[in-house]
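One protein chain omitted, others in place.
Each chain gets a letter, A, B, C and D, in the order it is written, and its residues are counted from 1.
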Amino acid sequence: MTQHIYLTILLPLLGFLVNGIFGPKIKNEKLIGIIGSGSIGLSFIISVISFFETLNLPVDKRQTIVTLFPWINVGNLNINFSYQVDQLSLVMALLVTGVGFIIHVYSIGYMHGDKAFWRFFSYLNLFIFAMMNLILADNFVLLFLGWEGVGLCSYLLIGFWYDRKFEKSTTADAGKKAFIVNRIGDFGFLVGMFLIFMTFGSLNFNDVFNRASIFNVSEGVFSLIAISLFIGATGKSAQIPLFVWLPDAMAGPTPVSALIHAATMVTAGVYMVARCSVLFASAPAVLIVVAVIGILTAIVAASIGLVQNDIKKVLAYSTISQLGYMFLGLGAGAFGAGIFHVMTHAFFKALLFLGAGSVIHAMHEEQDIQRYGGLKKFMPVTSKTFIIAALAISGIPPLSGFFSKDEILWYTYANGLWFLWVIGVITAMLTAFYMFRLYTLTFEGKSRFGSDKHPHESPKVMTIPLIILAVLSVIGGLIGIPEIFSGEHGNRFHNWLSPIFKQAERKMIIFGTHSHFEEIALMTISVVGAAAAIWFARHIYLNRPSIAENLSRKFRLTYNLLLNKYFVDEAYDYTIVNPIVKGSTSFLWKIADNKIIDGTVNGLAKVVAIISVYSRKLQTGLAQFYAIIMVLGITLALFWIILSR
Amino acid sequence: MTIPIEYYLALSAFMFLVGVTGVLIRRNAIVVFMSIELMLNSANLTLVAFSSYLGNSVGQIFVFFVMTVAAAEAAVGLAIIIALFRNKLTLNIDEINILKW
Amino acid sequence: MESNTLLTILLFAPLIGALLTMFLKNSQESLIRYFGLAVSIIVFVISLVVYYFFDSNNPDFQFIHKFRWIENLNVFYFVGVDGLSILLVLLTTFLTPLTLLSSWSGITSRVKEFTFFMLMLEFGMIGVFLSLDLFLFYVFWEAMLIPMYFIIGIWGGEQRIYASIKFFIYTMAGSLLMLVAIIWLAVYASGFLGYFTTSLVDLYQAGPTIPVSIQGFMFFAFALSFAIKVPLFPLHTWLPDAHVQAPTAGSVILAGVLLKMGTYGLLRFNLPLFPQASIEYAPFISVLAVVGIIYGALVAMVQTDMKKLVAYSSVAHLGFVVLGIFSMNQIAIQGSIIQMINHGLSTGALFILVGVIYERTHTREISEYGGIARLVPFYSFALMFTSLSSIGLPGLNGFVGEFLILTGAFKSSVLNSWLFSIVAASGVIFAAVYLLWMYQRVVFGEVKNPKLSGLKDMTAREILVVIPIFIFIVWIGLYPNTFLKLSDKSTSKVIEQVMNPGKSNLSLP
Amino acid sequence: MLNSLQDLYHIIPLLIVSGGILVSIIVEMYSKDSEKILFALSILVFGAAGLFSLYSVNNVSILFNGMLATGGNVNVFSFIFNIGAFIVTLLSADYIRKYGTYYGEYYIILQSSVLGMMLMAGAKDLFIIFIGLELMSISFYVLAGLNRKRYNANEASLKYFLLGAFATGFIVYGIGLIYGTAQTTSIDILTVRFPQLTGNLLFLAGVLLFLVGFTFKIAAFPFHMWVPDVYQGSPTVVAGLFSTGGKAAAFSAILVTLAALFNGNVGSLFTPYLIFVSALSMIYGSIVAISQDDIKRMLAYSSISHAGYLAIGLAAGNSEGTAGIIFYLAAYSFMNLGAFGIVALIEGENETNLSIASYAGLAKRNPALAALLSIFMFSLSGIPPFAGFFGKYYVFFAAIKSGLTWLALIGILSSVISVYFYLRIVVLMYFKDQGEEVIPSKSAMGMVGVVLSAILVVLLGVFPGSIINLISSFL
Partner (left out) sequence: MSLEILLFIVFSLISVISAILMITRSNAVISALYLILNFAGLAGLYLLLNAQFIAVTQVIVYAGAIMVLFLFVIMLLKPEHEKKFLEAKPKLKIFAVAIAAIIFLQLIYLLFFSKPSESLSPEMTKSIDSGTIEAIGKQLYTNYLLPFEAAGFLLLAATVGALILAKKKIE
């Protein structure tokens, strides 16, 4: 099956085409849903089979390259449609198709009755198609195809309800913002590709990574390459300074938020950095930057998440925050840990979003958590799965989040970045706090919604995915149990991936040795901190809501700052967007183009016309005047004759 | 022929320019035309002078043709002036300036 | 004297068609339309025959047809194709039937003249791409202005007169300078070769021997003419006017083919004829190209008129092409060639689509629209698809061209700076901004304008117009080698001519 | 002197035209139907003389004791004059009736002027040039004032006459100086003696004055001032003849004289003068034409600017220049005659409908006329594939070959400016709606003339080779 891995790409494409072209004709939602989900399901099965096939291969033969057909061949630039199956891409493929399939199924219920049901599924399939290209690509350009493709799908799906209002503008605005911010990142990625091609003369992963180890390239060039690629990653994965699009992306239907803006697409940046680990490892300074950006994003997003009232917004900031964690891991050189967190995060964050979707569904599109409350009794499955996910993200053992998050924190600390570790722990506590603020306000306490709302549990087609994801959230971490607990097997997940990062690790400084005691102590600190935060959140929002109010009143300024997301959007508008738009309109277009350039051209014409009007006056109509002019000419000519000899 | 030819030529040039001046300053169309005749005659003087001093008759024959031309021009020119006068009742060429710019 | 008449047949078929059109009666409008379409399709088929027999492994001119035209001036009727021109010829013959089809309902008056001028235009355009004698080239280059001038002037918008005259005078000013340069070059060559000639093949040998100081003048005399046509910043201001005022068919041909003549000219003439000057001034031209990319994009962004927006986007897109040409390596020039085709397809399609909606609502103001997605789903899809192609989404055609150009420019030894490529790459961001912004304002949101309520989706005919373009958009996006292969060898030859002037041995039968 | 019957054969075109004049006088005196007969006769005469000139183009000979040349370019010129006059005659058939009067003498004078032109083209002696010039000029003065009841025509003919005679004065004076210093009036002998005369200032002044006179006739700056007034006031078809035949004949005379100067390596003696004249004519003509409202006046300024382009060929002073001038003249004659012909058709009675605005919306009312006029306008502005372009190409070529690239650049500048006013007509005809009610007169003959011009313009444009070969084979 590994040789036919391209089927995992073609099947979603087929689903997209079938639904996209015939969708409007197929009135049957079920059929559309089956086509949509089925194609992903098949892809998942193929991925699983490929996974086991690969698992049975010896460690050094686990990379398979499947070439479909050549794409761009000019000079020494040879880019093919060829796909690379290895440990890393298989993990991602399983994740994408697996979680994707679950979310597809969930969507059948969630999108029930929508006018453009078919369109939704075709877009989702297109997304999976692009995402699979991204993760299976064996070269940068093909990866970029997927990279842009997922951006497009994100754009299309955010603006799916294009005639709806979203906050101050429309959903389409949010989609556009997402696409454009992503494009800014892509710009960095493009530059990175150019640099890579110039330095290594190829854009194939294998060539580039092998040559990166062999070629004598200065660290400066590596740094440039790495920073360019990282800019690409900050766009896609919503890191500072390009994180602003992700909260707005919540304008899309909730399954989209779950699939694209939580589980898969946003982690593309993490995947890419992990894929290029060799390049990053060769630029240690950039790694520090990655880590710092990661942790900053994590804490900034978490702090904003504390005060948001929109259920999806909270989850969005939480996603940004968790992505920051992943980059912290990557920056700390723990590429495997980063990918591990990608996986666990996919499980519990998808679950959170789907749960939120279920709530929103039940509450008739109401998203303000201030108007929820006490939903536990109406929606038992949703609330139970939700709390599992909340515990997982808070890092409570032995749920999946605990293992991945702790691995990242441990590597950070172990790598000597203890200050970042401190921020990481604080972020973890914040995370636990706002998650349980969310949970408490939504599912516990008294109902705060009006009598016009009749909350009810969602249909099976939605709850079963919740349950599956809940199970995964619980046990997902077990494949990555750290060495200190698992003993001789070591960290299985880590071992599985380690061939991918071998070259990178060879380039990096060996970690300082730390005792098991340190590791366990740190773990305890973070777990206790998280547990305390959970308790505190429940205490405040269940028993003493006044504390929250008092706090917000006391720290009005800070509160407002957080509520308005540090005014980052506004800052961007004032410093970048408005000047460009205004400058383009009032200077480039109205003045430079119309006045200066066109004015010069038209002015020349006008000058000629004016000269014309004046010089025609020479033609006075008087024969004698004409004769005088003639004689004048003759005089001049005679002077010329005289003077020229 | 002891007179240097320059004298004749200078005389001719002077009269030619007198004719030119007449063309440029007179307002009566007929007088302007007469000034042109004066120019032609001065030119004729040049031709004849050269012809004599060169000792070939080509110049004089040319003068003969110039006279023919002058006669023809006179006929046509005066006819034009008459035709104009019939319409406009003036010979003042300062007033003949409808066609301009 | 070689005599492969295939190209001559291709060249003159539209002319004959145009002349035959004159014999039809004014009143038989649909007959005239079908006749014009039939002629242009026949021409397309002939061009496919050319494509079929074209040998992509041969870098030299093929299907040469050559005979003495003006004996005393040693001017030849000399046509042939090579890798640089075949794609553009195909693009021309491909777009013409589509534009005729697209103006089925848009052009309702003076149909006969319209068909006549369109076919004449096709004649001129094919002639420009096939001519291998500079004199012949110039004749086609200028003659083609006339039908375009009429198309803009007769069937254009309100300010059509201003636009058409501006278009005409602007382009003519540049090309007359080129005429002087052509003569100068031929006179120079007659000293070098011993006989007066305007044959490109001969001049290729003479050009590089021009002293470098004079070569600069010659280079700019040619380049100015081409730069106006491209149009390169800051010579672009005729373009928005011409585009906005032209009828759909005019805009499509203008953007699709006419602008390519400029870039084609740079590639065909400037580089091989004046290699030293080309290398010397490549950074300068490239700076203009890059400025054009950013400038065009920024100005496009703030336009309120859909056509004007697309017109300015052309400035940006053609900037890429010029940058690629002056990067002077295989990757970039190949990218430029493919990008010329891409721009022809994408922008052509964009203009067709703007025309489709304009026909229904008679406005191109973006603010008049909004929320038409629900009313005209296929149109919305088509516009999205085309915009994405224009934005350069990987998998569609635009990406291939832009990527190759930027990659090539990045490592160009002639430009010798990353900056060109990096700044140009930022144009990729802006492309997304202005097109998506327009798309969003036109298609998304709620329907506010009551006039839009009865909007009808694209008819079968209109769909038939865009589908072939879409096929090629995807084709080039996924398998550009079909097209890259055609120009590969010829591109190498051009680079060889530039890098080793005089050494390249032009073996011509 | 004629020595044999063979010599007579060589001057058949001249004989045809001069015979035509005599027969016309007799017909005019004795026939009541002279209008139709003279028209037919003129057509016959011009057609026969023109075609025969072309047919006998290879009969190169020098006749009348070295006074007259035949064959070669002389015959090409003769062809241009006669076919031009042929077209003018066609155009006149109905045009002169617009005045409500008919003068049979019109055709006689027309033929006389053509005879004068042919003499100028064939001249090998200053005598012939002078007589030919005067024969043509005097006929022109008469033709300009033909419509004697109209004041405009009177004024035009008076201005033309006074200034023309004034210029003649300078020509005679110049010939006097040339004769005195070179001791001959024969062009061939002048050619031989020229090298010794280049240092003789008096001789140069003579040549200069002679040239000035002809600069006046070709309507070049600064001796162009009469042109707009005369063209505007004269009957339209006659103005067409002035601007084509008259200009061509004057150029033929300059070529004949300057041929002497062009021989040998001192050919560039008068180049600065010619450059000056050429550059300023082009620019001045083009610029002033922009602000004209009367189409005839506009064509007059365009004619000045074309004189400038033609003078580029003179300034270049090489055989390409000469060939270029001849070709350009042929092209210019046909396109300008076509344009004037259409103006004549559009013109209403009493000189109405002459403003440019009258052409608004012509394409709707009369697509054929509009299309034809467009062809002429494009050709005049030098756009391929029409004849005007090749003319320009040729003179630019000549200029560049002799190192006058910058003059060609000035030519370009002027061309760009001129595009504007030529296109303005096209704009009005095609892009504007009808202004005032203008009904072109129905004239089958006029249409034939215009269509013939158009065919020639296109043919010379697409196949310029044949005539270029013809011209250059005699250089």
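In the analysis below, a residue touches a chain if its C-beta (ideal position, glycine included) is under 8 Å from a C-beta of that chain, and two chains touch if they have at least 3 such contacts.
Treat the numbers as computed from the prediction; the structure is a model and nothing was measured.
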Notebook entry, point to check: So which shown chains sit in contact with the chain we cannot see?
Noted result: A, B, D
Next item on the list: Please pick, from D:Ile25, D:Leu51 or D:Ile189, the residue that touches the omitted chain in the full complex.
Entry: D:Ile25
Notebook entry, point to check: With respect to the chain omitted from the figure, which of D:Ile12, D:Leu146 or D:Met447 is a touching residue?
Noted result: D:Leu146
Item checked: Residues from chain D at the interface with the omitted partner, ascending -> 1, 18, 21, 25, 63-65, 67-68, 101, 103, 105-106, 108-109, 112-113, 115-116, 119, 125, 127-128, 130-132, 134-135, 138-139, 141-142, 145-146, 148-149, 157, 180-181, 200-203, 205
Check: At which residues does chain A meet the chain that is not included here?
Finding: 624-625, 628, 631-632, 634-635, 638-639, 641-642
Checklist line | Interface with the unshown chain - residue positions in chain B | finding: 1-11, 13-22, 24-28, 30-31, 33-35, 37-38, 41, 44-45, 48-58, 60-61, 63-65, 67-76, 78-83, 85, 90-92, 94
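Simple rule for what comes next: only the chains that are shown with their structure count from here on.
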Next item on the list: Return the distance between the CA-based centres of chain A and chain D, expressed in whole Å.
Entry: 78
Margin query: Residues touching two or more other chains, restricted to chain C: which are they?
Written below: none
Next item on the list: Pull out every residue in chain B that's touching 2 or more other chains.
Entry: 20, 23, 32, 93, 96-101
Item checked: Interfacial residue positions of chain D with respect to chain C in the complex -> 323, 378, 383-385, 389-390, 393-394, 396-397, 400-401, 405, 408-409, 412, 415-416, 419-420, 423, 426-427, 430-432, 464-465, 468-469, 472
Notebook entry, point to check: Once bound in the complex, which stretches of chain B touch chain D?
Noted result: 9, 12, 16, 19-20, 23, 29, 32-33, 36, 39-40, 42-44, 46-47, 49-51, 53-54, 56, 58-59, 61-62, 65-66, 69, 72-73, 76-77, 80-81, 83-84, 86-88, 93, 96-101
Check: For chain D, which residues count as touching chain A in their complex?
Finding: 158-159, 162-163, 166-167, 170, 199, 201, 204-205, 208-209, 212, 216, 222-223, 225-226, 228-229, 272-273, 284, 287-292, 417, 420
